[in-house]
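See below for the structure under consideration.
All protein chains of the complex are present and in place, except for one that has been dropped.
A and B are the chain letters, set down in written order, and residue numbers restart from 1 in every chain.
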Amino acid sequence: MSDNTAPLLEIRDLSVQFPSPHGWLTVVDKVSFNVGRNDIVCVVGESGSGKSVTMQAAVGLVQPKGGRITSGSVRFDGQELVGMGNRQINRIRGDAIGFIFQEPMSSLNPAYTVGEQIAEVVRRHRGASRADAWKRAVEALDRVHIASAASRAAEYPHQFSGGMRQRVMIAMAIACDPKLLIADEPTTALDVTIQARILELLRELQRDSGMSVLFITHDLGVVADIARYVVVMYGAQVVEAAPVDDLFAAPRHPYTSGLLGAMPQVALERGHDPIAIPGTVAQAHAWPNGCRFNPRCGYRREGPCTTAALPLTSVGNGLVRCALTEELRPILGRATMVPA
Amino acid sequence: MSATTVEAAPAVSLPPVSTFFQRFCKNRTALVAAIILLIIVLIAIFAPYIAPHDPARSSLRNILKPPGAMYWFGSDDLGRDVASRLMFASRLSLVASLQAVAIALVIGMPLGLISGYVGGWVDTVISRCNDALMSFPALILAVVIVGLMGPSLTNAMTAIGLVYAPRIMRVVRGSTLSVREEVYVRAARATGCSDARIITRHVLPNVTGPLVVQATVLMGQALLAEAGLSFLGLGTQPPEASWGAMLGTAFPYMAQSPVPTIAAGVVISVTVLCFNLIGDGIRDSVGRMRRSGD
Partner (left out) sequence: MSVKPCLRVENLHVSYDVGSAGFLGGRRKLHAVNDVSMEIAAGETLGLVGESGSGKSTAGLAILRLIDVASGTVRLGETDVAGANRTELRALRKRMQMVFQDPYSSLNPSMTVAQLLEEPLVVHADVPKDERRSMVGRMLESVGLHAGYAARYPHEFSGGQRQRIAIARAMMLHPELVVLDEPVSALDVSTQSQILNLLKKIQGDSGTAFLLVAHDLSVVRLMSPRVAVMYLGEIVETGPSGRVYDEPAHPYTAALISAVPFPDPERQRTVHRIILGGDLPSPMSPPSGCRFRTRCPFVMEICSREAPPKVAVEGGGVASCHLHAHGPKLGGRSLVGFMKDRQLVTVE
């Protein structure tokens, strides 16, 4: 769990809009959460939840795509990132904040060796000499357990397999010893055995360096494997947030509970068919009134769930956005894991 | 939860064609070009009703008159009204271009489809012949063909059609090659569709996008080619006139009476430009559609 000093990353009421044929759409709606020091936070949601855009907005990557931040603040290590000039933010990105994405080839230039690419990052941010930068690049490759790092550093991205390219990307992200590592679905496109290896690597790197990790995913299994704190997003909003044990032992929001029940593994454990969540996510230009999940919610009640917009309320060690929290507590609490 | 949950699809159903028109109209430049072209086509259709004078009527008293109230663009070397002649000539020029592009499509499209879909030695043979034909400069090849067939507008446009067929074939072949790899083509094969059915029902409809773009641009180029051939005297034969022929007959008198030459030239340029801009607009609209979805 995060310690008592000020959080490393504080996102407060962040809202992001993108243009569309229907006008400006709010794809991230007053999202708030923190990432503490030496902490691992997972943001989990399906497509359309706004989880990736939240992260992109936090580090100034939405403007080039045509989006705009309409409100909120993002404080990183005491500095306000919203509104920060491009130059300043560039100094932070790649240095104090490292990134890994779903598709390694999106950050790897096929025309340069991996060693050169990592060394360039080090040179740019630390002003190191060529020799020093190369040394650090090899060290970074070593830390991600790429065998014969010194010789492999001279190879090109296409000479690495998919899982190894992901590790190269991780090496590039940690080369400057970042305080925060942001990972956007880094294992979604990988085979499960390779995913296991990458998650193991991330856990190890986090343990050794004390950096914080912000991990975005749609897979609750991965969340259980790596997170210490979980933020669940649905319909551009945070609908639940809690320490990982609390979230899985006693989910407070019907969506979280629904996601768990829909997973084949869970269904198998409990001995029933997966419980499908009916319907699909509403489109961003036509959010339903009241709770955005209400058209698909089995516990929905006309009135409290369908009229007023719901606030995020504090509950136990976490937060939840639901009109029927108290009522549902025993029900959702019961629909949980069969003890191992 | 029942497995037969019925979900809602969006309320309005738009066939790809309507979506395409919507997108096309959002492109101002293309829209303006389309409107101008429409006006030109309408003038061509209604020429007999709107032309101020009889285009064939010569008047030896009014040779090479400058533009004025009577002759909007002046008169030519035989005293005929240039404006009226341009209007009637538009019919010939536009129809001629259409003819050329139609011939190019009729020859190029099936060859492109077969070449792209079947592959192997069939593709190699057709492609190499195609490349050989394309390596000749278009106009020279057209001149040679017309020379062999005899000068007339029809022969000229057939020649141009033949010359452009390889271009169409290339575009169609390229699209076919990529569509052939699509999963839905494999799905069609899994359904048991014959190759012929796959080509006509699955490949062809998805290949028309780039094809329409190419055909539109080719209309403009055919117009230019016709103008060139007629200018050289190998296309339209007098007393008929196309824009190119008018350019050819007005050109020797340019020093005395520049307006007829300029008028013919401008009309050709504007029309060709319109075709190009419309082609661009189509390409943009079709491109965006491909990517739409949820």
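Side notes on the structure shown:
Methods note: a residue touches a chain if its C-beta (ideal position, glycine included) is under 8 Å from a C-beta of that chain, and two chains touch if they have at least 3 such contacts.
Just so you know, these numbers come straight off a predicted model, no measurement behind them.
Among A:D13, A:E80 or A:D273, only A:D273 touches the chain that is left out of the view.
From the set A:V53, A:M164 or A:C297, the residue in touch with the chain omitted from the display is A:M164, counting the whole complex.
Of the candidate positions B:L177, B:C193 or B:V212, contact with the unshown chain belongs to B:C193. From the options A:L220, A:V239 or A:L328, the residue with contact to the unseen chain in the full assembly is A:L220.
Touch with the hidden chain on the side of chain B covers residues 1, 3-7, 9-10, 13-16, 182-184, 186-194, 197, 201-202, 205-206, 290, 292-294.
In the full complex, chain A touches the hidden chain at residues 46-47, 145, 161-164, 191-197, 199-200, 218-225, 227, 244-245, 248, 258-260, 262-268, 273-278, 280, 337, 340.
In the analysis below, only the chains that are shown with their structure count from here on.
In this assembly, the C-alpha centroid of chain A lies 52 Å from the C-alpha centroid of chain B.
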